[in-house]
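One protein chain omitted, others in place.
Think of it as A and B in the order they're written, each chain with its own count starting at 1.
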Amino acid sequence: MSEMTLEAPVAGVKDHSPEATIALLKERYPEHISDDARDGYEGIIVHPDKIVEISRDLQSELGYNYLASLTGVDLIDDNKLEIVYHTASIKHGGNPLVLKVQVDRDNPVLPSVTPIWPGAEYQEREAFDMYGFQFEGHPDLRRILTWDGFHGYPLRKDWREPFYEEDNKPFGSRWPGGEVFRAEERNLYGKNVQYPAGWMPEGDEIEAETDSYAGITYSRDQSPDIKTEKVTINMGPQHPSTHGVFRMAITLDGETIMGLKPVMGYLHRNHEKIGERNTFIGNIPYTDRLDYISSMSNNHGYVLAVEKLMDATVPERAEWIRILMVELTRIANHLWAIGFLLNDLGALQTPMLYYYIERELILDFFEAASGSRMMCNYMRFGGVAYDLPDDVRGQPVMKFLHDLIYERLPKALNQGDQLITGNEIVRARGMGVGYLSPEDAIAYSAAGPVLRASGVPYDLRKANPYSYYEHLDFDVAVRYNGDIYDRFLIRVDEMQQSLRILQQVLPHLEETEGGAINDGKPQYAIRMPKAGEAYGRVENPKGELGYYVTAKRRDANPARYHVRSPSFINLTALEKMCIGHKVADVVAILGSIDIVLGEVDR
Amino acid sequence: MYGLGILKGMAVTMKHFVTSYLDDIFWASRGGRYYNDDALAVRQSLEGKGVITVFYPEEKLPVPERFRFVPFLVTDDPPPGQKWGHEWCTSCGICAKVCPPQCIWIERGKQPNGRPKPEPEKFFIDIDICMNCGMCAEFCPFDAIKMDHDYELASYNRTSAHIHDKERLSKPLSYWREIAPKKAAAEAAARDFAEESKKRKKAKKGEDDGREERLAEVMARQLAYKGAQY
Partner (left out) sequence: MTTTNTGVTSPDIAVPDEVKDNVFITNIAKLLDPVYNWSRRNSIWPLGFGLACCAIEMICAASSRFDLARFGMEVFRASPRQADLMIVSGTVTKKMIPIIVRLYNQISEPRYVLSMGACASGGGPFKEGYNVVDGVDKFIPVDVYVPGCPPTPQALLNGLIALQEKIDQQSIATAPWYRKNDPTAEMIPIPRLGPDLYDMRQVDLIKAEAVKAAQEAQEPAAEVTN
């Protein structure tokens, strides 16, 4: 990759911190930028007219070339809707720069930033779907998580779901006069449904499977001599290789892919709406179910975000335990991802089964430590829920971990290496397929292994360090070809690095044996001492996982709770990777992105 | 040489194939490889080689002490002739409040004079909503609600079987001691500690100081969080 693309041509700018950049922007656009003066908030509020220009300046000149997250917020008290942009600098790392645009709640129109950051495409569609923002200049503004024709904008604060009980948990009907009921018993239709008053079913409502070809063109080829047609085919949501209920509409010319539109929302379980009803602590087990293969990392991101709001301090032992858990999760996740990728490539089952044996051992440890194999619910604000267990599968815990980290897992990785890395079929299917250039990877907001396999060494553990990662010695895995094979190799590299980290963590765990693992006493009702916003980001196995949480003072429920999920945003680049390849490569490319639908659809 | 990678891979599978038989031979003189608790323990540990399958239902993979499935209520050990004893639950409602999906319904008991009685009149858990997160057990100040280890709950009818009422939920303390011996012992020690410090406070001041009592109890509760392992 040329140095030019990464190194922004910032003439004379020395300081790349968000504060300095904001000062620079203020000089340029004094009329259109104001500080976000709300208590506990950061960043700047930008006038909607200038957001595109300011974004362009940030992206092309000032080094903030990566749009980490874009989300809507409903400020119902001010009768406004807000879009929050988190932009980051790939080259310089550090904290993200926060931009906000506020628009009228009744007429939420603002320009789209997709011309600058194509990675905003699905995020803007989501904001449209959930809040009703109208993005001018967006190439394809349709519902993304719900379906066309859905009534209302569900994340608006005044929108109520059919089983609405109260705005916030805990619900009053549970105690002290708790008479059990099933919510459907109180619904006229006996189901989780509601219809707008006076709505009459016509019978011509869009059927589920036809509504999504809208984004893709079905066209007749104009070549005069040969009569060819492009065909649109459907893949999913029930398909063995879509890693869940994911669906793609693909336009083909012969077998070559000309266009591809992902269709999502088949697992949209309203994580954010429920999360805003929940108490802060009640969201922890829900985060387990986002990326259900790596629940520990999800916990970590969420508690980091809320700890920023609380100013909590985490005891040393708890931090080491967190890193232990998170890195083991990374290995478990990559074992799973590689197993499935190879499954998609045709290595049916064998590597997958071998890898799962190792994953089961990691799950055994999680189960012994937290009580559940997958839904760990292990971290708490200011620490972790429990200390390490005494023993795992009949062995003292430290011996188990030592054997796992020093013997079992390296051996398994080595075996996987022998089994697959040199395999000619894997190389033939993987090399040069699904190429994503570094420029595109950044533009599409790709994260995690997808970004790093394209030659962009951006890892939040180094770029914007959290927890104790500063004190640990490890390398950012990076590969330069940006194809399926490199995305496979980079996961192996990352597992090696995780093992390296784990080997450094073990002595610390022994040192801090018996130390505190939680800050203060366990509290079932956490109230935020102060108002404000926080964006907690961690390097999830799949990429940057961010939680945007806002709180009101003395409130036990988040006012806004948004998840920036890496799987969802990585999919934005899927079409780019697939075009020009054969239809059989789609599953492999999808497998190499490693999505989890719980996180894509939330 | 083209194809070498494939051959190398096949050698790995061959090794696995052979190992599974070698391990069979190893266990042949030690009570057999399957349906043998010793063999199962080795097979499921880090030393496991060859076929690692658990032959459920004949063999069951042991669950750790912290394992959590659906919750149950702890009662005293039942007096002879009865099914369960006195409920530990005081219907304080903390579990119902902390429950993330709100699957707990508690009707607080009432004394004849209308005052609240520290005992639940009714207690329901809808296990179709329960997410097995264990928050109720974690935050219960009376050790009265615990996570069960019984995962064999498959049923043919959910309308009748999936809302657990007080009778279905109640299990004696001895059951809890059986499934989680270390944790039960740690909790008992914490309770004793709290009781003792309460007495000490009383003896020192000669009067009942409710606040300090509570503080002592809170201190004791935190033992598990402060790193006291079980």
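The criterion applied here is as follows: a contact is a pair of C-beta atoms (placed from the backbone, for glycine too) under 8 Å apart; a residue touches a chain by one contact, two chains touch by 3 or more.
Note that the coordinates shown come from a computational prediction; the quantities given were computed from them, not determined experimentally.
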*Looking at A:L24, A:A183 or A:L252, which makes contact with the chain not pictured?*
A:A183
*Which residue among B:F17, B:Y35 or B:Y151 touches the omitted chain?*
B:Y151
*Looking at A:Q238, A:N414 or A:Q523, which residue reaches the missing chain?*
A:Q238
_Of B:V42, B:C89, B:I106 or B:I127, the residue in touch with the unshown chain_ = B:I127
*Mind listing the subunit A residues that contact the chain we can't see here?*
145-147, 149-151, 154, 161-165, 182-184, 188-201, 205-209, 211, 237-240, 244-245, 265-270, 273-274, 277, 285-286, 289, 292-293, 352-353, 356-357, 360, 373-375, 597-598, 601
*Where does subunit B touch the missing chain, residue by residue?*
44, 51-57, 60-61, 63, 69-70, 100-103, 126-132, 151-158, 161-162
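Here, only the chains that are shown with their structure count from here on.
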*With chain centres taken as the means of their Cα atoms, state the distance from subunit A to subunit B in Å.*
32
*Where on subunit A is subunit B touching in the complex?*
169-171, 173-180, 182, 278-279, 281-286, 288-289, 317, 350, 354, 357, 360-361, 364, 367-372, 375, 377, 383, 385-390, 392-395, 400, 403-404, 407-408, 415, 418-427, 514-518, 521-522, 524-525
_subunit B to subunit A touching residues, read off their complex_ = 2-6, 8-9, 11-13, 16, 41, 44-46, 48, 52, 63-68, 91, 93-94, 96-100, 102, 104-108, 116, 122, 124, 126, 131-135, 138-139, 147, 163, 165, 182, 218, 221-222, 224-230
